[in-house]
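Before anything else, here's the structure in question.
One chain of protein is taken out of this complex; the other chains stay put.
== subunit A ==
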Amino acid sequence: MLDCVVFLADCLVSVSQCIEVIIGGLDYNQNKVNQWTASIVEHSLTQLVKQGRPFKFIVNCAIMQKSGAGLHTANSCYWDTATDGSCTVRWENRTMYCVVSVFAVALTC
């Protein structure tokens, strides 16, 4: 299980790096935001898979424009709490919020 925790910490780091590379320093742009969410998800997933761990991954990315509205989400999972885990990365700049959630479900075989 410790393994899992360490692994998730790594996840966090690599995912936040991904986000920074893709939308760091940019302002919210409606034309491009779809490309951004797609590439964030793709790159994060590639990074995670590259680590070669026996996990199934689910990556979710949400980008919200800062317009004064509120956003509230929640999630929960029913799984093997010993071997499975999730992590969420929250990132923001002056014009938008970005939230990426990664769920890792252990592959048993």
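Throughout what follows, a contact is a pair of C-beta atoms (placed from the backbone, for glycine too) under 8 Å apart; a residue touches a chain by one contact, two chains touch by 3 or more; residues count from 1.
The criterion applied here is as follows: contacts and distances are computed from a predicted model.
Per its UniProt record, the hidden chain corresponds to "Dynein, cytoplasmic 1, intermediate chain 1" from the list "AP-1 complex subunit gamma", "Trafficking protein particle complex subunit BET3", "Dynein, cytoplasmic 1, intermediate chain 1" or "Creatine kinase S-type, mitochondrial". Considering the complete assembly, subunit A touches the hidden chain via residues 42, 46, 64, 68-82, 84-86, 88, 90, 97, 99, 101, 108.
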